[in-house]
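For this depiction, one protein chain was excluded, whereas all remaining protein chains were kept in their positions.
Labels run A and B following the written order; every chain starts at residue 1.
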Amino acid sequence: MTAATAPAAPPAPARPARITLPAPARLLRLELRRSIMPWLAPLLAVLFWLTTYRPAMANPPFWNVRSGMVQSHAMLAFAPLLAGAAAWAGSRDRRRGVADLVGMTALPPWARQVAAWAATTCWAEAVYLACVTVLYVVTAHQAAWGGPLLWPVAVGATFVAASCAIGFAAGVLLPGRFTAPLAAFVMFLALAGGAFALQANISYAQIWPLNVQGAFPADAYGIFYPYLPDLPIAQLLFLAGLTAAALGGLGLPAAAGGRWLRAIAAAMTAAGLAAAGTGVALAGTARLEAHGIVIPALHDAASDRPTSYTPVCAHTAIPICLHPSYRALLPDVTAALGPALSQVAGLPGAPVRVTQVALTSVQAEPSNGIAFGGPVISGRPPVLYLPLAGGTLPGQGTASAITENLREQDGPVILSALVGLPGELGAQAGSGAAEATPNPGSRHAAQVAVLDGLVKALGMVQSAPGGRIQHGTPSGANQELAATRRFAALPAAARHAWLATHLAALRAGRIPLSEVP
Amino acid sequence: MNVEISGLTRRFGRTQAVAGVNLALEAGVFGLLGPNGAGKTSLLRMLATVIPPSSGTLKLLGRDPGSYPQRRQIRRRLGYLPQNLGYYSGFTVAEFVEYFALLKEMPPERVPAAVTTAVERTGLGDKARAKLRTLSGGMLRRAGIAQAIVNEPELLLLDEPTAGLDPQQRVTFRALLRDLGLRATVVVSTHLVEDVGAACSQVALMDQGKIVFCGTPAELTAQADGTDAAGDAPLERGYSAVLAAARAATGAPS
Partner (left out) sequence: MTTAGVGHPPRHADPAPRLRAGRWLAGLRLARLYAVSRRVATCLIVLIACAVALRTALHWLPRSGVYARQIPLTIEAGAAAVIGVTADSPFGEPERVAGRWLPYLRLAAAVALTGAALGLLAAGSASQPLAGGTPGLLRDLAGFTGLAFLAGAALGGALAWIGPLGYLAITLPALAGHWSTPWVWPARPPHDHGAAVCAGLVFVAGLALVTVRGARAWFR
């Protein structure tokens, strides 16, 4: 070794400064890496495929139909299992025998528990959102109109967090081997109980997280009007409140942390309970309106403005115009209603146009049911407003079945309105069953005979109960039957010509039965 | 003084686990001997702030563990290895140590280096990325020691730290203890008198919840002089002699 100095080594290239994650982020990263949830992911994915994806794909690609299934079907599978898994995660310290060891560390136990819950929930949300994304991407490729509805997804995501919070709190507070299965089981029962309460018409049960716009058929909302966010907002409030209350409750015991931390936890619990209660109270004020569930305190009038769209029309004797999302149904509707419309085209009081609408009327029924009105002719000039919601969707069933359905349900209603029969005497459509038709007086006998004759001539069958005409006396019945047969036997042109000259009088009830040709 | 105890007791139902202990400890390695059920683990758990005392005064690192803010400050400077070490089997060694470093609220920028140092000091450098479930019992114990020393504690409490370690590892561990004792108060509860003799500057003997001897290992050895106490080593004979005398004084069976 000499004293000659070696040439100085070139300076080492500067290493990029490592970003130091803050302690909470490091803790969360650890918890994420070692969470049990990734092991559950395949099971959750399979359940999503069986309970949501497959049934969704069996339905036509309507955003409202498929989005609704994300909230109503997927959550039924996810929520209980997540509650059980989170309970298992919450009991980890006791199970692993590290309760003392972690209990004597400086970090407040509540902070540690929140980190563990956050990791569990992050994984659960990732699985849920990945499943929903797949469903939505496929739907986006298939859908003819509209865009993804995000409110059902938001409710589902909040329900995921709430399930994890409730389960996790149960696991921390009751760290036994039965806590996880009982957490999942109780969640199932709670969901079943909520559904039952909804069916029992308990108004507050509208808050049930699996409830999507009440009893509205899935295609009755979000097409002609914006999807009403009133109920989802109340549900979000409820579920977020439950989450906050469950997590805050963990911070209440004396060992959970210092005074300030526990005060924050108490405030969080109180706020959570208040939010949940507010959500339930708001849901209790919900009412059924024409395009969804409305909660007055949350309702935005802008949601009542119809969504603009360019209809697709069939240029028949009376043009039939449908919403573009129902484009595929246009030939079937035309085939179903074309003959009836041709028969009445140009007659006084006949509609000049057929326009599809969401609903014509809606009424709540017992057992969370809903009754909505059928086609209605109104306005000047008269327009036939045709609701198709709740029936067969484009892509469901065969074309002939759809056509026959429409012809049998809506055709007689149109004709009945045309001849001027009062609602309780004429054919009824929609899901609301009419009362049995009372015996018509002689004033309406000619209207009934003309209606029956048209129905018979056009090959329609009056399937609705109200379409069955009750006759007064046997001799009266024979006369009506004879008039019906006479009118049905006329050539179409002759029927049209007679109606052109006599329709007003027929409607006014001034045509006796004997004058029906 | 890092540890000041006066009249400390701890009761579990009708069982008096610690029945009035007085101690004052400064930096150094302090051994805690005693038969099963003597109250060593209960005393250690009180020092670790896992359980509060039933009565008496306890001051750790100049602070009162009864007050939450002070207890939190104590815990940042505390290391504890329990007798029955639980662990998360899916964690690696490094993750396990890092987890406790974070729980002890170490500054995050110091955590990676501290974890590496702790793992190296316990001879687990090549096992840092191994899952805990793949480790032998002795290695698990060393992982437990690593988490206890990761934050360079001023008060280190070790309950049966050498259980499962082979003789060479025990020698290494004793050297580590002596090194730690230069700056911190290390309390080692053990059945192995040779650990006490090799590493501890002070030793206490507990029996039936009380400290029946407190002094140096040489003083403990001297207790056996003139007696026919049982034991294969001088410290063991001193241990037996003190225990027999204590029980004779109380009339308890030896």
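Note that in this section a residue touches a chain if its C-beta (ideal position, glycine included) is under 8 Å from a C-beta of that chain, and two chains touch if they have at least 3 such contacts.
Note that the structure is a prediction, hence the values are computed from the model and not measured.
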Omitted chain - touching chains that are shown: A
Among A:Ala23, A:Met37, A:Val65 or A:Leu81, residue touching the chain not depicted: A:Leu81
Candidate in contact with the missing chain, chosen from A:Pro22, A:Gly147 or A:Pro181: A:Pro181
Residue, one of A:Leu50, A:Ala270, A:Ala364 or A:Ala494, that touches the chain absent here: A:Leu50
Interface with the undisplayed chain - residues on chain A: 36, 39-40, 43, 47, 50-51, 55, 73, 76-77, 80-81, 84, 88, 95-96, 176-178, 180-182, 184-185, 188-189, 192, 195-196, 199
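Methods note: only the chains that are shown with their structure count from here on.
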CA centroid of chain A to CA centroid of chain B, Å: 63
Contact footprint of chain B on chain A as seen in their complex: 20-23, 26-27, 30, 33-34, 92, 96-108, 112, 257-259
Sites on chain B touched by chain A in the complex: 45, 48-50, 68-69, 72-73, 75-76, 78, 80, 82, 84-91, 95, 98-100, 102-106, 108-109, 111
